[in-house]
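Below are the C-alpha cells for one structure; questions will follow.
For this view, one protein chain was removed and the others were kept in their places.
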Amino acid sequence: MLIVMKQGATKEKIDGIIKMAEKRGYMARPIPGGDRVSIGILYNKGSVDAGHFLGLAGVKEVIPVTKPYKLVSREVQQDNTIVKIGDAVFGNGSLPVIAGPCAIESEDQALAIAKAVKKAGAQLFRGGAFKPRTSPYSFQGLGRQGLEILAKVRKETGLPVVTEIMDIEHFDMVEEYADLAQIGTRNMQNFSLLKRAGKSSIPVMLKRGMSATLEEWLMAAEYIMEEGNEQVILCERGVRTFVRHSRNTLDLSVILAVKKESHLPVIVDPSHAAGVRDQVMPLAFASSAVGADGLMIEVHHKPEEALSDGAQSLYPVQFELLMEKVNKIHDLTCAAAGEKS
Amino acid sequence: MLIVMKQGATKEKIDGIIKMAEKRGYMARPIPGGDRVSIGILYNKGSVDAGHFLGLAGVKEVIPVTKPYKLVSREVQQDNTIVKIGDAVFGNGSLPVIAGPCAIESEDQALAIAKAVKKAGAQLFRGGAFKPRTSPYSFQGLGRQGLEILAKVRKETGLPVVTEIMDIEHFDMVEEYADLAQIGTRNMQNFSLLKRAGKSSIPVMLKRGMSATLEEWLMAAEYIMEEGNEQVILCERGVRTFVRHSRNTLDLSVILAVKKESHLPVIVDPSHAAGVRDQVMPLAFASSAVGADGLMIEVHHKPEEALSDGAQSLYPVQFELLMEKVNKIHDLTCAAAGEKS
Amino acid sequence: MLIVMKQGATKEKIDGIIKMAEKRGYMARPIPGGDRVSIGILYNKGSVDAGHFLGLAGVKEVIPVTKPYKLVSREVQQDNTIVKIGDAVFGNGSLPVIAGPCAIESEDQALAIAKAVKKAGAQLFRGGAFKPRTSPYSFQGLGRQGLEILAKVRKETGLPVVTEIMDIEHFDMVEEYADLAQIGTRNMQNFSLLKRAGKSSIPVMLKRGMSATLEEWLMAAEYIMEEGNEQVILCERGVRTFVRHSRNTLDLSVILAVKKESHLPVIVDPSHAAGVRDQVMPLAFASSAVGADGLMIEVHHKPEEALSDGAQSLYPVQFELLMEKVNKIHDLTCAAAGEKS
Partner (left out) sequence: MLIVMKQGATKEKIDGIIKMAEKRGYMARPIPGGDRVSIGILYNKGSVDAGHFLGLAGVKEVIPVTKPYKLVSREVQQDNTIVKIGDAVFGNGSLPVIAGPCAIESEDQALAIAKAVKKAGAQLFRGGAFKPRTSPYSFQGLGRQGLEILAKVRKETGLPVVTEIMDIEHFDMVEEYADLAQIGTRNMQNFSLLKRAGKSSIPVMLKRGMSATLEEWLMAAEYIMEEGNEQVILCERGVRTFVRHSRNTLDLSVILAVKKESHLPVIVDPSHAAGVRDQVMPLAFASSAVGADGLMIEVHHKPEEALSDGAQSLYPVQFELLMEKVNKIHDLTCAAAGEKS
C-alpha cells in the first residue's frame, strides 16, 4: 500500500503515520517524490485496509497495491481450475453450453425444450424453480415441483441440470436435485448464502452482481472457496450502465480480466445482458470469440407464451444455428487465445 | 401499456397483437400516429408485463405506463406512513437522527459512543453485530454478543437501537434485541429476506441497492408490505457511478422522487455515500436541505482505531456541530417543502 | 407521444392539456387506462418535444414514441448506406480494417507502420495530426506536418488515410489531405463542427461520445446528414461506466441497435475501449463476431517508445494474427447475420 501525504506534510506527521502503521504490525518506509512524500507499506502479507489510514492527519490519499483475494488468485494457483459436470468441462479450453428456459413451467415444457437443446448440442439444461422477481406479483417459480421436473429431465435426457438457489433454507433441497447451483446477480453479495455454497458438495455458478467490480466479484468467489468448495464457475451477464438499447451492457473485457487475475472458469450469459431476442445470437458469437469458458442461453419452444423472460428466449431453431456458429468461432479463436497467455 | 408497432406493420400484424393481448385478458385498441400505429392496453388493473409483447412480429417497442407497485404507492395511500420508534418519528416532517459506529466492537466502545451521540441529540443508536464485508478476511461483527451490547446500550441510554440483519436464520435473534432492523444495500433484492422482514413485528429500514432504480427499490419495499409489515423506512446511501472522488454518488433527487411516488418515509446515510470523513458533514447538510425524513450518521470516539469504516466516521465533536446545523437547516426548509406539495 | 395524467386528474385538467396540444398544432385524444387517463398525440409528423408538456398541471409523465431522427433512420431509408474509400467498402457486409498509430510522430514511424499494416491486410491507414489530449502538457500532434506525412504515406503505400479533425478552422486543411475525417468522442456533440462536417466533400467517421445514448449519437449524425453529407460512418469505442479493468466498456449491443435503427455503417475501435494491449485482439474478434461493418485498430512498430497510447497499440506481428482471425470470424458469422434481418 502507498500512503500519499499532502504536499508540505511535516516530518512529524510523516513519522506519526509510520508509527501508526508499525503499531498495526506493518513495516513502513517514506518514499520521497517530486512534490510530496509517500509512505510505502512493505513486505506485508496480504492486503492492508485503506480505511486504517484514510482520513488521518496529513494523509492525502491511500493507494492499495496488493489485491485482497488469495484462493481465487492466479498468483496463488497458476493452473486453470477445471469443473467437470457430466460430459461438460469448464476451464479446459472447451466451450460447454448451458441452455433451457428461464423458468420451469411444466413437465411438458421442460422436456420439450431439453430435448431440443440436447439435440442442438447443449451439455447442460437450465431452468428456474425459484425465481428472483423484482415484483412480488410476478410468477415466483414452481419450487420443489420444479426441482422434481428437473430431475425427470435429467433422467430422460441424460443432461445435468442447473438451477438457481436463492436462500439457505432451500439449499439442501436444491443440492438434492441439481448438478450445478446458480447464485444469481442479486445475491452475489449475500454472504450467508455464499458461505453455505462454500460447504456444498456440488459446483456453484456465481453470476456477477449488477454493478460489481472485478474485485468484488472475485471476493465473493473467495467466500465460497474459503469454506472449502473449489468448484466455482463465474458468469458474466451484463452490468448496469446508462445504456437503454439493451437490458444490461455486456462487459466482455471482464472475461479477459478474470482470466488474468484468477484461475476460475468464466462463462457468459448473453440472454440476460440482451433482454431482447435479436441481440442474443450475435452477443453469443462475441462471447465465444472473446474466449469465454462456456455460455448460458435461454431457449423456449414457445417464447410468446413463456411465464417469464419470453422476449429474450431463442426459438430452438435459432439455438441450433447459434450452436453451430459459436463452436466454429471457438475453434478459430482458441488458438489465438492460447498464444496470448 | 403502449405497444409501438414498426413502421408499415400490416393490419394483419396489428390485429394479431390485439388478439394476443385479448387472449391474456386485456382490452387493446390501435392508436394511429404520424409514422406508425401504436396499440394501447386500456383499463388494465395493475401493470402489464412488457415481456409478453416485446419481440413479437411487427412490434418495435413496448412502453409501460402503469407502475408495478401498489401498496407502497402514494396513489393507493395519500397520507405519509408514520413510523414511531421510541421518541423518534419518521414521516411526520421531523428529522430524527440515527447515529453510532459502523460495527459494535466492545461494550466500552458502544457505550462511549452512544452517550456522546445521545448528548448531541441523536434519537436512535446504530451499530452492526453482523457485518456484510466484501472480504471474508475482514472483521465480520460480534454476532449475538454484539446484540447483547446493543441491548445494554438501550438500557443504559434509553436510545432505541438499529442493527443490520443479513439472513433469515438470524432474524429471530435480531428481532429479540433491535428496535429497527436494517436490510443492507447488498440484500435489497434478497427476496427471501424481504419476505421474512414482511412478517416481522419490528419496523424495517430498507437501504437502496448499489445500482437500484427507484422502481426496483419501491418493489423491494412492496415485498415487505405485501407480507403485512407496513412499518418500512427507505434509506438512500449513494449509488455506484463512474465517479471516484467519493465512495458512491449520493442521489438526492431520489428523495424527491420517492416522496412523489410513495408514502413511505425516506432517510439519508451520507456516511456510506462519502466514504471519507470530510464529506459527511456537508452531505448531511444537503440531505436535510433537500427534505429527508431523517439521517443516519456514523460516529466513532476513536475513528483511527475503528475495526471498520473508520475513515468515514465522525468524531463526536463533529457530530455535535452536525446536529446543530442539520436541525436549523431542517427548520428553514420544511416550510418550503410544505408549499411544494 | 403519450402524456400520462396523474391518477384522479379532473376532466378539466385533461381538457386543458388537450387544448394546449391543439394550440401547438397537434391532434390529441384521451386514452383511458385502468388507473388513470393518458393523452395520445396522434398523426404527428416528426417527434414532439416532451418539454412542452412535462410539468404542466395534472401531468405525471410524458412518454415519447416517435424517434427524433429522420435522415439517419432505417425507416426513411431501408437500404444500407455504402461508403467507399479506395478499395474499402463500409456497409456492404465486408469488414474493412483501418490501422495505424495513435499519433503521427515522424515520417519514418508512419511509413514503417503503414507498410506493416498494409501487408497484414489493412485497407486504410490512420494517424493523428491533431490530438485531443486531456492534458495541455501532453503531446498535441504535429499539425500540418503530420498531415503532410499522411499524404506521403498514401502516395507510397496507396492506402487512403484517416485523421481526426478537432475544429472548424483546421477543417479545410484536413480535407485537403485526408480521405476520411474522424470526429472524436469528445466532439460528438460539438454541433458547429458537425455542421461543418456536413458540408464536407469527404466522408466522416463519427465516434460515439463517452456517455452518449444511441439516440444522441444518431442525432449527431443527423446534424451531418442534414447539411448534405450522406457519407457517414459511425464508430463505437467504449462507454464510460463504473468498470475499471478496461479503460472503457465496449458496448457491442449498440452495433445491433444501430443497424436496426439506422442505415449507416457502424465500425468498432477496440483499442480505445481496451486501453491495454492484452484486450485488443479478443475484443476485435468479438467485434467481428457481432457483425461490425469494420474495425479500427492501433498498431505501432515500437509501442514502448510511442508518444501516446503506446500501452494499447499492437505490435505488427499481433496485428497480422488479428487480421487473419477477424476475417475468418467475419466469414463465419456474416451468413448468420444475414438470416437475422
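We call the chains A, B and C, going by the order they appear; numbering starts again at 1 in every chain.
The definition used in the following text is that a residue touches a chain if its C-beta (ideal position, glycine included) is under 8 Å from a C-beta of that chain, and two chains touch if they have at least 3 such contacts.
What you see is a predicted model; the values in this text were computed from it and never measured.
Of B:A50, B:I82, B:A112 or B:A289, it is B:A289 that touches the chain left out of the display.
Per the touch definition above, the residue from B:Q7, B:S94 or B:T249 contacting the chain not shown is B:T249.
In the full complex, the hidden chain is touched by chain B at residues 211, 213-214, 239, 241-246, 249-257, 260, 273-274, 278-279, 281-283, 285-291, 321, 325, 328-329, 332-333, 336-337, 339-340. The set of chain A residues touching the chain not shown comprises 2, 4, 7-8, 29, 31-36, 38, 40-46, 61, 63, 65-66, 75, 240-242. For chain C, the residues touching the chain absent from view are 20, 46-47, 49-56, 68-69, 132-138, 166-169, 186-193, 209-211, 215-216, 219, 222-223, 226, 240, 276-278, 303-304, 306, 308-312.
Going forward, only the chains that are shown with their structure count from here on.
Of all the chains shown, the one with its CA centroid nearest the global CA centroid is A. Ranking all chains by how far their C-alpha centres lie from the centre of chain C, first place goes to B. Mean C-alpha positions place chain A and chain B at a centre distance of 26 Å. Distance from the chain B centre to the chain C centre is 38 Å, each centre being the mean of its Cα atoms.
The mean-CA centres of chain A and chain C are about 30 angstrom from one another, to the nearest whole unit.
The set of chain B residues that touch two or more partner chains comprises 46, 240.
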